[in-house]
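All remarks here apply to the structure that follows.
One protein chain is absent from this view; the other protein chains keep their places.
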Amino acid sequence: MAASTATLLIHSPDQPGLVHSVTGFIFNYQGNVLHLDQHVDRESSTFFMRVEWSLDGFGLPKDIIAAAFKPLADQRRMTWELHFNDVRPRTAIFVTKEGHCLYDLLSRHEAGELPIDIPLIVSNHDTLRGAAERFGLPFHHFPVTAATKLEQEQRMLELLATERIDTVVLARYMQIISPAMIAKFPHRIINIHHSFLPAFAGARPYHQAHERGVKLIGATSHYVTEELDQGPIIQQDVARVSHKDSVQDMVRLGRDLEKIVLSRALWLHANHKVLVCGNRTVVFD
Amino acid sequence: MAASTATLLIHSPDQPGLVHSVTGFIFNYQGNVLHLDQHVDRESSTFFMRVEWSLDGFGLPKDIIAAAFKPLADQRRMTWELHFNDVRPRTAIFVTKEGHCLYDLLSRHEAGELPIDIPLIVSNHDTLRGAAERFGLPFHHFPVTAATKLEQEQRMLELLATERIDTVVLARYMQIISPAMIAKFPHRIINIHHSFLPAFAGARPYHQAHERGVKLIGATSHYVTEELDQGPIIQQDVARVSHKDSVQDMVRLGRDLEKIVLSRALWLHANHKVLVCGNRTVVFD
Amino acid sequence: MAASTATLLIHSPDQPGLVHSVTGFIFNYQGNVLHLDQHVDRESSTFFMRVEWSLDGFGLPKDIIAAAFKPLADQRRMTWELHFNDVRPRTAIFVTKEGHCLYDLLSRHEAGELPIDIPLIVSNHDTLRGAAERFGLPFHHFPVTAATKLEQEQRMLELLATERIDTVVLARYMQIISPAMIAKFPHRIINIHHSFLPAFAGARPYHQAHERGVKLIGATSHYVTEELDQGPIIQQDVARVSHKDSVQDMVRLGRDLEKIVLSRALWLHANHKVLVCGNRTVVFD
Partner (left out) sequence: MAASTATLLIHSPDQPGLVHSVTGFIFNYQGNVLHLDQHVDRESSTFFMRVEWSLDGFGLPKDIIAAAFKPLADQRRMTWELHFNDVRPRTAIFVTKEGHCLYDLLSRHEAGELPIDIPLIVSNHDTLRGAAERFGLPFHHFPVTAATKLEQEQRMLELLATERIDTVVLARYMQIISPAMIAKFPHRIINIHHSFLPAFAGARPYHQAHERGVKLIGATSHYVTEELDQGPIIQQDVARVSHKDSVQDMVRLGRDLEKIVLSRALWLHANHKVLVCGNRTVVFD
């Protein structure tokens, strides 16, 4: 587990010999492949691949691997990312008033389950300051009104830049993220929406679900894009409900979905198991 | 299992003493309650109840029970239905070309799992005639074009009337049911839609699901009402999919959902465990 | 939600008129039934019932209801319990070193989800003292060795008596509970076992599961009885695993099952939805 590994996420137009050439690159420098998952989408003739290999005895220093891989990638027209398992994404958690996702993430983090660093918590309300402080984490309160929203977002962006934040988790953050922030964190803002998207996008999904009389409620974790609740889906799950469940019961049952789905999405993201292609994800789990 | 029972399905404005008065009616005629499930929706102050009792030694003949119960029901402003477990709904199954739901229903029926009679199969194509005939069931082919649709539906309605059909099951019947037929079978036409409604209503739901990149596909069984795919939901379920699954894989995996969800909805309906209130169902399972 | 209610849990030999007589008792004092769930196990001719009614305007003071109900219960040979929703079980949480269930319970409690009081945390290790203190809860450390076990358990029992503890939750407490403590808390000690019981009882269930090559792992919450992992099951759930999951992955995935299953069992218990009959539970959910 502690062993140092590198991971390549690749997609490209399909062509023969892609796996062979990538594994050749690894093998030529004495790397040993630990996991390789590859798939061709035959409809679009797109090649997807995730490969993780051990850096024990690998013949290239970490800071040169990308440069060494680039010529091959260029020649084969690959879109690619290189990650190292000992570089932990610096992750900011955004919250509003509900604490279940926050507590869940913090206790997982404390247990060593999530390979991330959490330099700070951001909120538009002061409600969860105590929760953050109990875990020894800086809590930044940015009260937002219609009038101050742009200015506050600008201040948030400065804070995120100062803290070299790489990933933003919206753990039931009840504000719409502005295009400026989305542009700074492309496919690096993870939201949890409390419905089985695309059903019940927008406000008050449990009320909508109750009104429609569905027999299952859901939760969806996705990357935030400019269109509200329309970004690439990372993870979803559902739970059974019945006529006995009021909206409040759905809220209670839904909290369990939300925290499991969000933490699972973050785990996948932080372990570099998610590749975005168009408006869909490829999840190598 | 073979013992004779009666079932009352009731909803009414909530008021004290409702359970007591209904169970009093049963007790006064020496009936023994086998299952009673009751619920008050506190938001709308609506009372829902299903009670099933043994007719062994019950002090009223079956054909008088409804008349005997009516005064109490009227006084308490109940909406109610009375059913007997030895009166099997006469059920017509409508199909088009895909046979998985039909086979599933017929093999369940043969195994004695569904308390219904199936006097006939109806189809707008001749494809599944062989399947029906293998199970010894009359197969009626009504080819439908835009020009003949109304006329053919009229003929279907006559057939259903002649055969004293009580319940219609749309087992992947790929035609929109006309308002005239819906009016004849209010909350007695059960459809299976191959998505997790309200997501992906309408045509080609697996294509829609694939396009959106959802991580779960679903199926929904509902009563047919005039608004397409908007009727009261009886049963839903989902299955996990991944980026590896093409639309064709979703179709294959979805068939299992469709047949389980449809047969389960029919089982609940045929056992008088479903009560419709507004556009929602109360399912006493 | 805040409204005051009473709940009766009843089982008895089946006989006609039981529902009617109990609802009669409630109705005679102007109580309005909110939920009634009743079931007859036909094999054993046993009657089970849960009824919850509003105390708004109820004609008996709370402290007299039990005495008033007793004659009817005696006459009908009922085994019964009476609970009030505003009497919150005083619950002690026992832990060892792993904190995921503890954090989960404490954050749910803080969110108002669990109708219990938590006067104290007990542990055989000091590891989770910080977690308890963050939530402002007294933490009692009882180090246990083979030599001191009996003496320490005696001290624990005294503490539980002093604090008037009603329910004990073993939130991954890695010690076998002695018969003396079990006798003091009959069907009031709730354990979480990290397998789908009866599979993989005893030690190291994830190792057993990995060794056997199962495709699903599970968790089981049950009341503690003298036979290890054999008590009445309250709640179970499972999650899918594959050959890619090592024992450590199972441990990680299993934590989510454990916390959801344990908290759900405690929620059911604390809302008086669980009735024990023999070695099985009847769960009115």
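Going by the order they are written in, the chains are A, B and C; count residues from 1 in each one.
To be clear about the criterion, a residue touches a chain if its C-beta (ideal position, glycine included) is under 8 Å from a C-beta of that chain, and two chains touch if they have at least 3 such contacts.
None of the values given here were measured: they were computed from a predicted structure.
Student: Have a look at A:12, A:38, A:127 or A:152 and name the one touching the chain we're not showing.
Tutor: Of the candidates A:12, A:38, A:127 or A:152, A:38 is in touch with the missing chain.
Student: For the chain that got dropped from the picture, name the residues of chain B it touches.
Tutor: 1, 35, 98-100, 103-104, 106-108, 110-111, 113, 134-135, 244, 248, 252, 255-256, 260
Student: Tell me which stretches of chain A touch the chain missing from the display.
Tutor: 14-20, 23-24, 26-27, 30-40, 42, 240
Student: Extract the touching residues of chain C with respect to the undisplayed chain.
Tutor: Touch with the absent chain occurs at residues 39, 41-43, 48, 196-200, 212-216, 218, 232-238, 242-244, 246, 279-283, 285.
One rule holds in what follows: only the chains that are shown with their structure count from here on.
Student: Between chain A and chain C, what distance separates the C-alpha centroids? Give it in angstrom.
Tutor: 36
Student: So the centre of each chain is just the mean of its C-alpha atoms; given that, what is the distance between chain A and chain B in Å?
Tutor: 41
Student: By the touch rule stated above, which residues of chain C touch at least two different other chains?
Tutor: 35
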